[in-house]
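Structure first, then comments.
Missing here: one protein chain of the complex. Every other protein chain is in place.
What follows is chain A.
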Amino acid sequence: MASSSGNDDDLTIPRAAINKMIKETLPNVRVANDARELVVNCCTEFIHLISSEANEICNKSDKKTISPEHVINALESLGFASYITEVKDVLQECKTVALKRRKASSRLENLGIPEEELLRQQQELFAKYSCSSS
């Protein structure tokens, strides 16, 4: 099945990820293998569908890069408006996480510990752990 590796058009979402999602959605249901295979292929089609539509929407706007808004509009125009609320929630979490990550990096820089002291502490830790491994 995977004989032509390196061929872009054989890309799919990993089967294990799909299996996990199916299991979480339908916990006590047995699912035939060929049904799972079909879901994997449907995901590929879905991704192409949404990206293609989002791309068209992007082209019509004055932007060169597909943005979340383009994707959301694509979902709406393709009849998947029911996904939008959840997608927006998750987008918000994504932005919050990114913001926290940036804040955490800048907080670390402003700890007030001079670099030499940090280096010294680092050396101590290295020494400590190399002793315990040898």
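The rule is short, and it goes like this: a contact is a pair of C-beta atoms (placed from the backbone, for glycine too) under 8 Å apart; a residue touches a chain by one contact, two chains touch by 3 or more; residues count from 1.
Rule of thumb we're sticking to: contacts and distances are computed from a predicted model.
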Chain not present in the shown complex, as UniProt names it (candidates "DNA polymerase epsilon subunit 4", "Protein-serine/threonine kinase", "Response regulatory domain-containing protein" or "Histone deacetylase"): "DNA polymerase epsilon subunit 4"
Contacts of chain A with the absent chain, listed as residue ranges: 8-9, 11-14, 17-18, 20-22, 24-26, 29-32, 34-35, 37-39, 41-52, 54-55, 58-59, 64-68, 70-72, 75, 78-80, 83, 86-87, 90-91, 93-98, 100-101, 104-105, 108
